[in-house]
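A single protein chain has been omitted; all remaining protein chains appear in their positions.
By written order: A, B, C and D. Residues from 1 in each chain.
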Amino acid sequence: MKIDRRGFLSLGVGAAAGIVVTPLPWKLTDDLSIWTQNWPWTPVPADGEKAYAKSVCSLCPGGCGISVRKVEDRAIKIEGIEGHPVNDGGICILGLSGLQTLYGPTRVKQPLMRSGNRGEGRWQKVDWDTALAEITKRLAEIRKAGQAHTVACVAGSDQGTVPQLLKRFLAAYGSSNFIRTPSIRDSYELAFKTMQGSEASAGFDLFNSDFVLSFGSGVIEGWGSPVYMFRANSELRGKGKIVQIEPRLSNTAAKSDKWVPINPGTEAVLALGLAHEIIKESLYNKEFVEKYAAGFESWEDAKGQKQKGFKDWVLENYWPASVANITGVKPAVIHELAVSFAKASKPVALCGRGQGNTPVSLFESMAIHALNALVGNINQKGGISAVPFADYINWPKAPADAVAEAGLQQPRIDGAQSDPFASRYLLNRVVNAAESGKPYALQALLVWEADPIYTLSGSAAVKAAFDKIPFVVSFSSHMNETAQYADLILPDHFYLERYQDIPTPLGMAVPSISLSRPVVKPQFDTKYTGDVLIQVAKGIGGNLAEAMPWKDYEQCLKETLGDHWDKLNAKGMLIAEQYQPPAWDKAFKTASGKFEFCALTAIGETVSIEGDKESYPLTLIPYDSMRLANGFIGDPPFVIKTVSDRILKKKDIFVEINPETAKQYGLADGKSAVLETPRGSARVRVNVFEGIVPGVIAMPRGLGHKAYDKFLAGKGLNVNEFIGSVEDPVSGLDAAWGIRAKLTIA
Amino acid sequence: MDDSALIPKGVKRCPFRQFALWIGIAGIVLLWGVYAMFLCWFKGLNQTNMNDAYGFALWIWADLAVIAVGGGAFFSGFLRYLVGKDELKNIINYAVLIGFICYSSALLILAIDVGQPLRAWFIFWHANVHSMLTEVAFCLSCYFAVLTIEYIPLILENRQINKVPFFHNLAHNMHEIMAIFAATGAFLSFFHQGSLGGVAGVLFGRPFSYREGVLIWPWAFFLFTWSAAAYGPCFTILITKITEVITGKKLVKDNVIELLAKISGWMIITYTAAKLIDTIYWAAVTAPSMGFTIDHFFGTSIYGIWILGAELILGGIAPGLILISEKGRKSPFGLWVAVIFGVIGVSLNRWVMVLQTMAVPVLPFEEWYLYIPSWQEVATTVLPVAYGVILIMISYRYMPIFPQEQELNPID
Amino acid sequence: MDGKGQESGPRGILVLYFFIGFTISVIIGWIIFPKLLYSQKKQPIDFNHALHVESVAEGCESCHFFREDGSFSGIPKLAQCIECHESAMGENPEEAKFVEEYVAKGIEVPWLSYSRQPDCVFFSHAAHIKMAELECKICHGPIGESEHSRIYEENRLTGYSRDIWGKNIAGIKQNSWDRMKMDDCAECHADMGGGRKDACFVCHK
Amino acid sequence: MFPFSFEWAWDMSHYVFHGGLWYALAIIGLGMTYCIGKAVIDTIQGKGGGHH
Partner (left out) sequence: MKNEQGHHKTGKKYGMVIDLDKCTGCGACMVACMAENNVPFKEDETNKLDNIMWMRVYRMSNGKPFPDADICYIPRPCMHCEAKHGHSPCVSVCPATATDYSHETGIVSQIYTRCFGCRYCMAACPYHARYFNWWDPVWPEGMKNYLSPDVSPRMRGVVEKCSFCFHRYQLAKDKALTAGHREIEESAYQTACTQACPAGAITFGDLDNPKHAVYKLKHDPRAFRLLERLGTNPKVYYVTDREWVRWMADNYQDQEQKAKG
């Protein structure tokens, strides 16, 4: 049968008519739309039984209680625990995104040995036996060569069992070079030590304060225990006043009752200017100053020489007019501030710029602390107190063999603790020491919960120093800058996979212990750093094995916590609720038994920054934001997503500059410019901002990562690369608060 | 190849090779657009430069604009069949063809514009009768059906197809009751042209385009219908004139064009007056009541106040005045200027109602948003132009589009 | 052009062609298409509901229960099965297979769910069982009486179980449990709520 | 879209909207049915034969 054109047409019409009376076209149309509703490449999260696992967040030292929602064995959401003493249900942006790091591609999934050049990112995957054998071998060799003292350890904290184990390991090994990463803790501890004679951390009873005078402390920028501070800030609404003294209208400044713009780096001068007004107006707490303070009035020393007391010193040197000249704060404002601070019933002065991730000069911390003393709000309700370090770790002294003893005889690599005014840890000095090989060349460096290559100022110098250290071991559970630059990575469990004890968070006024508990099984082939230390110690043997008698880290932790273990497992946090800071007559462990104003008058002055005014007419200062993590952990994708497009646009970072200054240098909002400092230059974009002191350029901390994944790496610049370390001649701490800079049209 | 058997009797057409060459050129542009279209379908709308502030952008403007200028079809039909302007039968075929092209293009663009084209039928199936867009979708599709019905007899009148008795009869019968279809078309057009204005006019969250009105219809609804009726014929005239230039022939008698031009002129004048009143009321009453002043609505550069002036004066008063004056519409230059300005004017109006609406910051902490279409958007917007050119070429070549062509261009 | 086509045959032939085309389409549409559309899978274990219902105390809820947080447990997990089937209880080869392959190895049984709703649906068993006190059967049919596991059919395009919609390819339903598409939910809700429309979010997520 | 759909409501909006819609559809549908039907009849009656 020959089908012609018309026949074919007829067949087609018939077929078409036929198909519409079948379900095919209709079902297919429907199913196609259902297909788009269930595209196989759109994930469908599996459902199942839900449960909540409670723990403590240790992404920062804040110690927030967290409750992790789980579906079967997957953790799906982190929330704050309601009623928890630190955070009461609240939780910060970083804590919320912990799961992205837990499960994300930046995790170090098993031990890695470097196979390419340093920092090249080429790794050989090895098993734990190989990795442990390697570190044991290397450390044993160094020790055998009598170089035990040349091994150092950098840790994010010096409290808690893991830092203590690291310290103990080093001691038994023969090195005193345990170093904590620098922060405002150092400044406070030193101020307490020098003025109050106590070894303690700082606690603030902001909830009960009625006047918070903050010298740049980012109370809501992540300073101290961030969520605790947020809550305090909210609690203060309507009850008390917050005055923020800062060169830039930070969030804290914007939220405070008054923002006092100040020339950067002159906070100490302003503090003393305020002291001047308080003393002049005789508004200081007479009881405290007269009975419990030393060195306030001028006195004659044993040799009969007249020594100038704090009062005279301040009255002579810190006249409002001259203070105004330096700080840029008008005399009237200084006066008004001083009066309202002193007249408040529970005033407290805070120091520590931004999140307090960098120390300030001892002069500054003491000057500000002196204000607290003047108003007598030390160890008082609504004031500042010296909170003793947690005391639950009571291990017997680590046994030392001859090698260890010899090693411990050697000076610390950083020269810390050398005199009463020197800080306990000086990581900034390790950089120079490693670079110059003086007092000796470092042979090995262990890094735990720290990322010095990223966080220390003068990144280039830090890297150069690392290049001189033959063996760098990182315990990081994710690939941060320092891990990327290490020779061996022995990944720790991530915080949601492990037990960890967390002592009193900075800023909490009452001693406490928190316990992180594993929320999920370890996701990858990782190991407790504690276990690594125990096994390496056993591998090296001798006194090291003796010093680490535990079967494993969990046993060590359990034994160490003793009676606390069960309670902590049940409650997550133990607080010494009955704790009261000692009364004034018992509080001061100084030679005089009093609060020593004289400690302040004995030391120098403010620290100036690098660079000359002629070549670099502007000042670059870093600033902090809750949305930019700048510690040993970088922003997870969720957090970087929240960063404003006035801070980061594509890969360009913005620097803030006052419109007047911008005009002066021909810079327009949003346009590119070249930023130059003595440490380097780079292209930035300009954010013309009314909320910044003229002549100052502000750059956010926390960007410019080279490690991590595509969500973070390569975005913006790391401000630390542009700022050099400046040593406080008194304490040795890196007290750089900025650097001279210049900004020109690109 | 010889296609002379398909060419209507009594008219002359260019050689097939020349025809094929031009089809080919237009075809390449078309393929470029089709490629972009498939990119949008397979990779999603990230191929465009639209964003959350510009959910409606070039495409929706193109849609509104082609529908506005395609309004010539319904309005000529309305005048021819319902009002009884018989002369218009000499241009109605072309008006229908242009309308058909405009509306099929509009539907195609919509099919690319939605994020989930395979679910686009939900707009019918799960219709929300309160939405202006639903009204648009229904009336647009129905009216497109009407246009198809109006276009079919033209195809059937092709010399070869018309030989088939069934097709001949079908064409004849359709002509017989065309008035009914035209009336339905006018009814549908009234609503969908209007509801396109309603789409923007009901947005009470967007004070720039929000208008008060009657019942559920904001004033923009009526202004859109009116402007489509006013400017649609301009576009019909413009395309006819362009076709005449390209073919080098006179295809429609002057009296027909002039009649249409005159009607269009009066429509434009009245529309512009209404638009002016609307603008003043909006600037003086509606917007201030929502916290906005007129200078809020006009930014710098491309979103400047010039756009309002251009729309009202160059796109409204100028063409209106030219077309209502006998001298103006009779002068070839005047006519050209008027229809070109008219078409630009109505397109500008649609541009403003879509793009400016999106660009104006409403939240006090927002800024003006700028947007530049991606090449994919441009290509898919050019696609209908190429498609229209091809369809016009084919239709003109093989169908008796212009009844007066034979008379005006006698062979031998 | 070929003008002879119209003389090539009587009109009847054209009608015949029409019907041939028509018939082919009908066969494709009604018979071949459904066969192509659905894939067939066997359950990993042939489960005897009837037998289980007999030997448990609380009927369906013995195994398909509500958790404390109000969520519904659905198909039991291995841990639950193990409560009775630590080792084989009887002689049944399917049970033996279950114990050997899953219980012994501690692997969850990859059951295929006949009534799995798509991800966009939030179905509250609590609202239907606890509040409205519906019987399981209304939606799930007399599955409790089944002695063997049916073949599981899955729509190749949508991934839906055929029980959701497609058991009858024309969409005709005889029992309330023949289809579980949105229209079917809505139908019942309209009956219950006196024609009231619920907001979308009540059942969607 | 259809009264049997669960989203349908018997209220004024639906009357007006769908009233207009179905009215237009009916005219289009009936009109075309008429044209096609009449064309079939005409053709059977032998009208409009090929060449004229």
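Keep this in mind: a contact is a pair of C-beta atoms (placed from the backbone, for glycine too) under 8 Å apart; a residue touches a chain by one contact, two chains touch by 3 or more.
These numbers come from a predicted model, not from an experiment.
> Using the definition of touch stated at the top, determine which of A:P85, A:G203, A:P261 or A:G530 touches the missing chain.
Hidden-chain contact among the options goes to A:P261.
> From the listed residues B:L45, B:L97 or B:L323, report the one that touches the chain absent from this view.
Answer from the full complex: B:L45 touches the omitted chain.
> If I consider the whole complex, including the chain that's not displayed, which of C:C120, C:I138 or C:A170 touches that chain?
C:C120
> Please pick, from A:S345, A:S592 or A:S644, the residue that touches the omitted chain in the full complex.
A:S644
> Could I get the residues of chain B that touch the absent chain, sorted low to high?
With respect to the unshown chain, the touching residues of chain B are 44-46, 50-56, 113-117, 119-120, 122-123, 125-128, 130-134, 137, 199, 202-207, 289-293, 296, 357-358, 362-366, 369.
> What residues on chain C make contact with the chain left out of this view?
66, 68-71, 118-120, 122, 124-127, 130-131, 195-202, 204-205
> For chain A, enumerate the residues touching the unshown chain of the complex.
Touching the missing chain: residues 36-37, 39, 41-48, 69, 71, 74-80, 87-93, 96-97, 99-100, 102-105, 107, 220, 226-227, 230-231, 233-234, 237, 249, 251-252, 254-255, 259, 261, 523, 626-627, 637-646, 648-650, 658-660, 689-694, 709-711.
FYI, only the chains that are shown with their structure count from here on.
> List the centre-to-centre spacing of chain B and chain D in whole Å, with centres computed as mean CA coordinates.
That gives a centre separation of 26 Å.
> Between chain A and chain B, what is the gap in Å from one C-alpha centre to the other?
Spacing between the chain centres: roughly 63 Å.
> Can you list the chain B residues in contact with two or more other chains?
163-164
> Give the residues of chain C that touch two or more other chains, as numbers and ranges in rising order.
Residues 6.
> If we count contacts the way the header does, which residues on chain C are in touch with chain D in the complex?
Touch residues, chain C against chain D: 182-183, 186-187, 190, 197.
> So in the complex, the part of chain B that touches chain D is made up of which residues?
124-127, 129-130, 134-135, 138-139, 142, 145-146, 149, 163-170, 172-174, 176-177, 180-181, 184, 187-188, 191
> What residues on chain C touch chain A, complex-wise?
Those residues of chain C that touch chain A are 2, 5-6, 8-9, 13-15, 17-26, 28-30, 33-34, 37, 67, 69, 71, 73, 118-120, 155, 157-160, 166, 169-171.
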